[in-house]
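The structure appears right after this line, and notes come after that.
Note that one protein chain of the assembly has been removed; the remaining protein chains are unaltered in position.
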Amino acid sequence: MSYALIVAEVRRGIFEERNLDSIGICAQLGKETAMLLPEGQYSFNEKMVDSIVKVKAGEEVFLNPLNMAAIIGKIAETRGKPDFIVFTHSSSGTEAAAYTAGIFGFPVITDVSGYDKERGVFRKSYYSDKLFGEFKTIGESAAVLTVRSGSFKEFAAEKSAAPNEVSVEDVPVSDSRTFVEYVEEEKTDIDITKADFLLSVGRGVGNKDEIPAYEELAGIMKAVISGSRPVIDKMWLPKARQVGTSGKTVKPKVYLAMGISGAFQHIAGMKDADCIIAINKDAEAPIFQYAHYGIVADMHKVRDALKGILKG
Amino acid sequence: MNILVFTKRVPATQEEELRLISDGKDVDFSKLPFKVNDWDNYAVEEAVKIVEKGGGAVTAVSIGSAESDEVLRRAIAMGAKDGFLVEVDQALHDPFARSALIRNFIQKEGTPFDVIFTGVQSEDDQFASVGGILAALLKLPYVSMVIGIDSVEKDYMIVRRELEGGLQERVRVATPCVVSIQSGINEPRYVSIMGIRKASKVERKSFKGTDYDAGKDAHIELVQWTYPPKKGGAQMLTGELGDVCAKLMEILKEKGVYQ
Partner (left out) sequence: MLTQESHKALVCIQCGKCTGSCPESGKTLFNIRMLVRKKQFQAVVDESLPWYCTSCGACTIRCPRDVKPSEVIIEMRSALIENGSVPLALQKALENTFVQKNPWGRSRNKRAAWTEKLDFEVPHISETESKRLLFVCCIQAYDPRCMVIPVNVATILHRAGLEFGILGEEEACCGNEIRRVGEFGLFEELQEENIANFKEYGVKEIITLSPHCMNVLKKEYGDLGIKVSHYTELLAPMVKEGAIASKGSYNKKVIYHDPCFLGKQNGIFDQPREILKSVEGIDFLEFSRSRENSMCCEGGGGRMFFEVEATYKRNAEARVEDAISRGAEVIATSCPFCVMTLEDPATEKGLIVKELSEIMMEVL
């Protein structure tokens, strides 16, 4: 019986909102859904899926791709092969998706952000969203997908009946790879997710000696400084200040993005800000697509002019 | 420790406008400059650092056109002992096909390794899948998004994976294994042009992808390319810098973040 297996993204007892996109794409694909979860209580609207498959194993076993492949193998044995295996495009999701595809020899398409029902093609980003590639799977086997956050959740809808529940037991646990512990990032006194006004600097800041002047401006404006990945990779700002998928997701009243081009991973971390103001030298910078207001200018000049106005 | 690192030559697209040709079937690469894939650069640096500290050798491998020799020379200039080019004349879009080719190459050539490093993803297709598929095909354990290698022991490694929201997880993985390296794990050293010229003296062996059934295991096919949909876009503030800043301050006052 045809169905899509959704591998839920969970972490420390939280059911991630991104799972709605997995549910949404299955609605577009017109497939019955079975959501796979580990042991434990997870709060989400269960009526969004047709069945729930609970694995008798904890999160840490579940999130290990080596075990996930074994779990999926068991499900295929008992329930039949799924037509699709859907993961979220996330750190653990993409890891498990690729490995699973390799184990079973299934096609895999990651970071899917669109699906054309008529033509049966999946759209996936290339060159940081400058182009999209449209792909078809070859052959009749199941296909593994990872879904881009925000792309399909509008299609997630409640079913008329409550889901049935099955469980998977006797899951073999690999000892080749094991979870040791979580590592929290160093506690700093600033939590950028709590700030109302973020002044965020990107690659355009040029070098770390420019940062103090931005910190000064942020101080005067009562904004909190944050940054995009390139600035944190170069260690010009601490990791706690990073906005983006591998940093923090923020929803301030105002997000002032200076010298940030607008790579998708960054946008994902701030697109829900009430007001996004982007300043960039490059009029073609993708961030202008997501911002509410834009200024094409050298960020340093704007910084200095603002300082002049505010101090004088 | 013998580390096999995969490195890819990709177009430098950050500042470029990309054009589609042949009715959307091809991308116009004719005027694009090329560079080493950023993630692979971090991977090569990490591999070199490990062998500098604990002994062993790094072998760089590149799957691509003949020009991919550039990224092999760069890896050698950074400290890799040698480089292998597996030449394919057409890009293999399907990560499965690429992984299968690598698996065939490694098994046929009997290339020795303790660990295989890949970058988390490549800047062009951003599939982030070759590492995982390859590990599965080689029946090796896999860890991706590795942001730190805490220790390298005789038959296992302790690594840290990057999760969302600044969280990391520490994982123990047995070797041999496949590891996908995340950007920011280290600070890659600078490679000077002289250094790359010196690296040219080290032999890079060339192999033909067709000898390893390149492309035979494709599971997906590229139908065509499209341009991204244009979004609404920002309201642009224009004029003299002083006026623009004044307008900006007005917006901030309006939003209630500045009095």
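Note that the chains take the letters A and B in the order they are written out, and that residue 1 is the start of every chain.
FYI, a residue touches a chain if its C-beta (ideal position, glycine included) is under 8 Å from a C-beta of that chain, and two chains touch if they have at least 3 such contacts.
Here the structure is a predicted model, which is why all the values come from computation and not from measurement.
Per the touch definition above, the residue from A:A98, A:V250 or A:A305 contacting the chain not shown is A:A305.
For the options B:E67, B:D89, B:D150 or B:E187, the residue in contact with the chain missing from this view is B:E187. Those residues of chain B that touch the chain absent from the view are 12, 14-16, 31, 33-35, 187, 189-197.
Within the complete assembly, residues 206-210, 234, 281, 296-298, 300-301, 304-305, 307-308, 312 of chain A touch the chain that is not shown.
As a working rule, only the chains that are shown with their structure count from here on.
Averaged Cα coordinates give chain A a centre that lies 19 Å from the centre of chain B. Across the interface of their complex, chain A is touched by residues 11, 13-18, 20, 27, 93-96, 99, 123-137, 141-145, 158, 160-174, 177, 180, 182-184, 218-228, 230-238, 241-242, 244-246, 248-249, 251-252, 255-258 of chain B. Within the complex formed with chain B, the residues of chain A that make contact are 11, 65-66, 69, 90-92, 94-103, 105-111, 119, 121, 123-139, 141, 174-185, 196-197, 221-223, 229, 232-233, 239-240, 242, 245-249, 253-254, 261, 274-278, 282, 284, 288-297, 301-302, 305-306, 309-310.
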